[in-house]
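What follows is a short report on a single structure.
Note that one protein chain is taken out, while the other chains of the complex remain in position.
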Amino acid sequence: MSFKEMDRRTLLKSAAAGIVGVGAAGLPLRAFAAAPTIGIVYVGPRDDFGWNQAHAVAAKALKSVPGVKVVEEENVPETVAVQKSMESMINLDGANLIFATSFGYFDPHMLEMAKKYPKVEFRHAAGLWTKDKHPGNAGSYYGYLNQGHYVNGVAAGVVSKTGKLGFIAAKPIPTVLLNINSFLLGARKSNPKATVQVIFTGDWSLPVREAEAANALADAGCDVITCHVDSPKVVIETAERRGLLTAGHNASQAPLAPKGFITGAEYKWETIYKDFAALIAKGEKLPNYVRGGIDKDYIANTAYGAGASEAARKAADAATADLKANKPYVVGPLKDNKGNEVVPAGKSIDNYDVALEQTSYLVEGVVGSIT
Amino acid sequence: MTDTAQGSPAPTTLPLAARSDFVDRLRSGSEYVVIPLIAVAISAVLFSMFLLVLGKDPVEFFSLLWRGGFGTAFSWQNSLLRAAPLILTALCVALPARAGLVIIGGEGALVLGGLFAAMIALPLKNALPPVVLMPLMAIMAMAAGGFWIGLVGIMRHARGVNETIASLLMSYIAIAIMNFLVEGPLRDPASANKPSTGPIGEGNMVTAIPGTDVHWGLAAGIILAVILWIVIDRTTYGFALRVTGGNARAAKAQGLPVGTLMVSCCAIAGACAGLAGYFEVAAIHGKANASLIAGYGFTGILVAFLARHNPIVIVPVAILFGGIAAAGGLIQRRMGLPDASVLLFQSLIFVVLLISETLYGRLRIFQPRTEAERT
Partner (left out) sequence: MSENAALLTVLFAMIGGAIRVSTPFIFVSLGECLTEKSGRINLGLEGTLVFGAMAAYAISFLSGSPWLGVFVAGCCGALLGAVHGWVCKLPRVNDVAIGIALMTFGLGLAFFFGKPYIQPAAPRLPSIPLADWTGNASLATALKVNPLFFVGIALAVFLSWAFRNTRTGLILRTTGDSAAAARAMGVSVDRVRLLATTAGGFLAGVGGSFLSLYYPGSWSEGLSSGQGLMAVALVIFARWDPMRCLFASMMFGAAGAIGPALQSIGITQGYYFFNAAPYVVTLFIMIASSSTKGALASAPGELAVTR
């Protein structure tokens, strides 16, 4: 096999160069003009029943494109390790398109690599790629999961008896804050007095604390629970055991809560990846900035569970229809929960406005603070 | 851990003719090379069997391991880069271990070191030139790390608080402090989905060692390892430290300042880990954020124990770790094995390496020859 011969050759070469020689010059890159090699980096295990799995499942769409080779690496921390993993994919596997699927990969790691390897294309899930500011061979794609959480909220507002909803969140970053706000705005659409109680666990995967948080919210009188953590399984199961209603996140959790599941916000990464795969098959360049919500089927809500009443389904369907028609839902007058105005009366924030992705506040009605 | 922590004194050689003395030294010296190699080979055989059961090709596994870790110039740099922080965090364990203290909280010192390096840079980055600010950042990082583990030493000396558990607890507390500051008061609004402090500034970044991709943290780690080896093995301070480690009560009876020794060696250890944090911030991230909590502190414990707390040995052990981590990605990609398989292989090597220590001084071939053999 030529692979092994190459191995021996590079080995000799590196022995001669010692450790000082630079790798970029040392390795023959296989040329993939028509059939690209795609490298995908995951921050956690690929089968975590959460964020990473959602990507890994969708990535299968890429593997089905003829001639495309996909190489994957899991459990890559957001340190120099991810830079080296990308570089290793480029140098040793000949990757010419990289998907980085964790928030912390973007700056500085992916941007560094994009500068270093201008011929390789880099795309990041959720990063805020900005023209002129970031390299042209980098980019980002993201689905507006907040729209799914808004629909969750609309349904939850109808079914909640106490009007107190619980939200278990990992970290106070813009995407999470936006989901919390959207959940509240949805709930308030159905029940203007609804409140959302937030508990931050402090990290993406802390099963015991997530379970404790679900119990604490139940004890505090919340009757609907949702979350934004990497793997929502524990939260949904714990809430179901406490007899509460639940709304999902990331992927379908419907089977975990046969009694209390209302609906859930689901990523449809496969829509994006399939679009990408089609472009790749045609040999076209991928766009740098890809965004979409329910309107583009980047996001969808899980089929209603037993927790969704007839009225809730109707309200949620109406909200989904509005979002499909791109009707904004962040409408003024709106204050944050410290009393500062964020959207003046008569104004609204468009669903595609980047301002949403930069959310740094919790809106009025959310009980919780960012630090 | 008295006996193994002391490093391994070479078997006493008999005062004989120089030539045969050399042969004897060669025999006993080669013990420290041959036995680990045998251990690695045994673990490779064991893991091959495991792979065969899974229906995977062991030859492919090991050729990828070699290729991804050390087989190319790129792989070497990859491994060295990953080894750099581990050398420093392992030193954080090794030095106190020589004084009989088991410190497992290097992670916290690293995190605080990185945080303080960024904190000092933020207000001063426009006021001071890099040539002043960069050392200042490193000093701040070392001071923060040194203070944190030094506190553990003080608690141990003044209150008899067990240093192992105290350092672990302090590590969790340090992480909480970092998270709070980075997501709260120190948060840069532009850092969006990865809450971070503001950037320390391009000009204040540590560069790569010329001709490589590896930052100067590696060189700093190796230099510190050599210095600490000299300190431990060749100075009165090191001697006093080892006496304390051997028997604190006896050391006290001999009039050694046990308290000062304990606290100072904890502080030096913490400074090493803090420096690792500095390089993470100044050479990699350019700002402080939760990426500092990458487990380097905990991996460093394993490195230190495998190196039997000998600073010089820490360097190759850390590189071995870096190499396995670097190769892990390639193995995942090419063989479709989960990341856990590399973890499994890595731990198998450790277990067998540690078990192989029992062979030292027991194999005839490495022993000084007896009179009968010489004639």
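Quick notes on this structure:
Every chain is named by a letter (A and B) in the order it is written, and numbering of its residues begins at 1.
Assume contacts are C-beta pairs under 8 Å (C-beta built on N, C-alpha and C of every residue); 3 or more make two chains touch, one makes a residue touch a chain.
This structure is a prediction, so every number in the text was calculated from the model and none was measured.
Taking every chain of the complex into account, the omitted one touches A, B. Across the entire complex, the residue among B:36, B:100, B:221 or B:274 in touch with the chain not shown is B:100. For the options A:40, A:54, A:227 or A:256, the residue in contact with the chain missing from this view is A:256. Contact with the omitted chain, checked across A:216, A:281 or A:331, is made by A:216. The chain not shown here is touched by just one of B:64, B:87, B:170 or B:228, and that residue is B:170. Of the residues in chain A, those that touch the hidden partner chain are 44-45, 47-49, 166, 197-202, 205-213, 215-220, 222, 231, 233-234, 237-238, 241-242, 255-256, 367-369, 371.
Annotation for chain B: contacts to the undisplayed chain at residues 1-5, 100, 102, 155, 157-162, 164-166, 168-170, 172-173, 175-177, 179-180, 183, 247, 301-302, 305-306, 308, 338-341, 343-348, 350-351, 354-355, 357-358, 360-361.
As a convention for this text, only the chains that are shown with their structure count from here on.
In whole angstrom, the spacing between the mean C-alpha positions of chain A and chain B is 35. Interface of chain A with chain B (complex): residues 4, 7, 10-11, 13-14, 17-24, 26-27, 39, 45-46, 71-81, 84-85, 87-89, 91-93, 103-104, 106-108, 126-128, 171-175, 202, 357-358, 360, 370-371. Touching chain A in their complex are the following residues of chain B: 63, 67-68, 71-78, 80-82, 176, 179-180, 183-185, 189, 191-195, 211-213, 280, 284-286, 289-291, 294-295, 325-326, 329-330, 332-334, 338-340.
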